[in-house]
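The complex appears here without one of its protein chains, the remainder shown in place.
Let's turn to chain A:
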Amino acid sequence: MATRNRTVVYRRHRDAVKSVRAPLFSSASGSGGPVIEMASLLGSNRSSYAPLSTEDPGPSRDAFTVGLPPSWVDDSEQVAANIQRARAKMAELVKAHAKALMPSFEDGKEDQHLIEALTQEITDILRRSEKRLQKLSASGSAEDSNIRKNVQRSLATDLQNLSVDLRRKQSTYLKRLQQQKEGPDGVDLEMNLNGNKSRLEDDEFSDVGFNEQQTVKIKKGQQEREREINQVVQSVNELAQIMKDLSVLVIDQGTIVDRIDYNIQTVAVSVDEGLKQLQKAERTQKKGGMVRCATVLVIMCFVMLVLLILKEILF
């Protein structure tokens, strides 16, 4: 697709205009020539912004006043940073999952611990970010409420994607873990029992040993599975809570709410509505009984005063 850059032409003309304007203004200001600071070119590092207000505004407008971004921007940046951290942790988690699934000689308990710790951490980060995100809407002025709402939405979408991702990774890991556990023992422990019964006739010696060994294995398997199930329940609960809270904020893709022109319209409508409400409030206040009462009282005061004076004069 073709584009054309006109910046060069523009800059040339702008400089030409500036040099025409400069001799007119250098006589007005004392210092040699106006210095136009392009504070906006300080780059995207917002924390380096500082108010560069000039002492004498003057006709040449020497510096462009750059203000600090509003305070809620810090909150949103925190949430964004948290999301980045959570992503990094998820990558670690994936590695830990892969390691735990690899066949090894040890019990794999520390792998389990690591995985649990990581999962807990990520869920914590997600929950904290979500709470901070909710707070975002409360603070700040009315003017940039739109921007705040949009920032909220964007971060909420990211958070939700992350939590869905985490959930999916967890479930695949558990599925594979279960497959592995059942793998070396055969298709199913129960099946093995049945299979074993048929072998009872064949081998009298081995079946006793098998039975004991299997009971032990079954018990251990059950305990482990119970623990895992509890863990799954807990994480599912947490994630469901997070997703429920976030779903209010997230935009459904493909619907009318996701359309740019619809959002512009609703802004215009709500601004109009706001104006109407303000005007109505003003009118009611003017018409209000309070004003009338006060006026009446003041008039009464004057009347009484006049009567008093008259009484003094006449008597």
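Here, contacts are C-beta pairs under 8 Å (C-beta built on N, C-alpha and C of every residue); 3 or more make two chains touch, one makes a residue touch a chain; residues count from 1.
Note that in this section contacts and distances are computed from a predicted model.
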Q | Name per UniProt, for the chain absent here [options: "COMM domain-containing protein 6", "Queuine tRNA-ribosyltransferase accessory subunit 2", "Translation initiation factor eIF2B subunit beta" or "Vacuolar protein sorting 45"] | A | "Vacuolar protein sorting 45"
Q) Which is it among A:H13, A:H113 or A:R292 that touches the chain not included here? A) A:H13
**Q.** Absent-chain contact - pick from A:A117, A:A240, A:V269 or A:M300
**A.** A:A240
Q: Pick out the residues on chain A that sit against the missing chain.
A: 1-7, 9-10, 13-14, 17, 21, 36, 38-41, 44, 46, 49, 61, 64-70, 73, 143-144, 146-147, 150-151, 153-154, 157, 160, 164, 167-168, 171, 229, 232-233, 236, 239-240, 243, 247, 251-264, 267-268
